[in-house]
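My questions all concern the structure below.
The complex appears here minus one protein chain, its other protein chains still in place.
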């Protein structure tokens, strides 16, 4: 299990079937780095003026995040992205 | 549906009929990047000294924003711009 | 109508009759970029330590501002400058 | 009249009779940029932790300021320097 | 004994058996710099708005930290990494 | 008289008899820029979280300061250094 600290969030990549305009399914290496992920774990919160405040995102949320934000880590066989909540732009339903 | 976090705002582009001085309607690629948008969704607010404060803009507002601000995202077929409220300069009625 | 957000102010340029030492009225392009403007609209205020504080300038004030500050925008046929109040140096009576 | 905003101060240059070691009075262009000025007007004050605090300098004070600080402005025929009080180092009696 | 100050944490490296895809165990120099460590000691805490707050990690925790963060020190024969808690991304169970 | 503002301090240089290892007294230009000075005047204090706090140094203190800190000014025939108290490292008795 992986428990992020403070205002950090752990994401796993969301696989998108990616098809070009001409209908060809692209192999992995030709795809753009994904900007969407699913929340696996959230930190205990962050401090605002001395008070601890819970994060806005929840486990299971599908989110859009800033390209290049965060740190990729590998725990066991799985790859995750750990970033600060402030690098998450929006939740997508 | 797309729900921005914190002080972020989701905009969609506002199409302007764009005509040159000589009256020719320009094709898309010859236009300047628009600085106007319509608010699609607003975040839950931002913290000021430990208190959560609602954003000033509202859904449906037509706004002027700083060129190059924000991040372009694609949700389904539609393109949006997600930016912080502080990158919005003014509301235009 | 244009309503600036927060601590922002909308200015319109103040035309100065500009004459060189030799008495020749200069055409537009030979003039220096003006540093004076008239306040058209003021934002709702800014936060100081969690309290909202009204701006110091008022609609109609003639002000001196920092060269290159702010963003030029066009609303309808008119050109405005939107800047933060902190880029305004002084009010001139 | 010129009224600076917030923590800003308006200065006018203090003319110093400037003589070289050999006793020659230097023409204007050979002088160093002066670092002294007289306070013409002071802003309404600045915020410290949410409370408005009056400036330390007063109209008429002779002050030493950081070289290159501030913005030179011309109001009517007169030239002034507008700077933040924090760019003023000391009052000279 | 080593007692970190404030929000600092002392880590020791966690050895991972590192095997390439082809099954060869790599000698030390061919390994990537590890991003995992075990907490040896934690500082007395950090200040949030004037109140001292205990750190989130505890002695014995296995943690993931930002590559290149912190300072390597040698006390006696042993090598440690001292970093700020904010450079620790997550605790791994 | 020279009265520094806020957290600023006025120093005068402390002359040190400077002798090389071989016992030769160095002429002025061969000396290192001094890092010691005597406090001539102290500002009214600085703000810490909205409260004005007196400076730690007093008139007459002999202090060590950061090389290159501050601004050299000339008042009448005398040269002073005006710096922020935070550029003073220690008082030497």
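Miscellaneous remarks
Letters A, B, C, D, E and F mark the chains in the order given here, with residues in each chain numbered from 1 onward.
One rule holds for everything that comes next: a contact is a pair of C-beta atoms (placed from the backbone, for glycine too) under 8 Å apart; a residue touches a chain by one contact, two chains touch by 3 or more.
What you are looking at is a predicted structure, and each value in this text was computed from that prediction instead of being measured.
Contact with the omitted chain, checked across F:15, F:48 or F:79, is made by F:48. Taking the whole complex into account, chain F touches the unshown chain at residues 35, 48-51, 53, 56-57, 64, 66-67, 85-86, 88-93.
In the full complex, the hidden chain is touched by chain E at residues 1-6, 8, 10, 41, 44, 47, 49-50, 71, 73, 75, 82.
Methods note: only the chains that are shown with their structure count from here on.
The chains in contact with chain A as well as with chain D do not exist; no chain meets both. Between the contact lists of chain A and chain F, the overlap is empty. Rotation angle, chain C onto chain D, C-alpha superposition: 50 degrees, expressed as a multiple of 5.
For chain B, residues that reach two or more other chains under the stated contact definition are 49-50.
Because contacts link the chains only in sequence, without closing, their graph is best described as a line.
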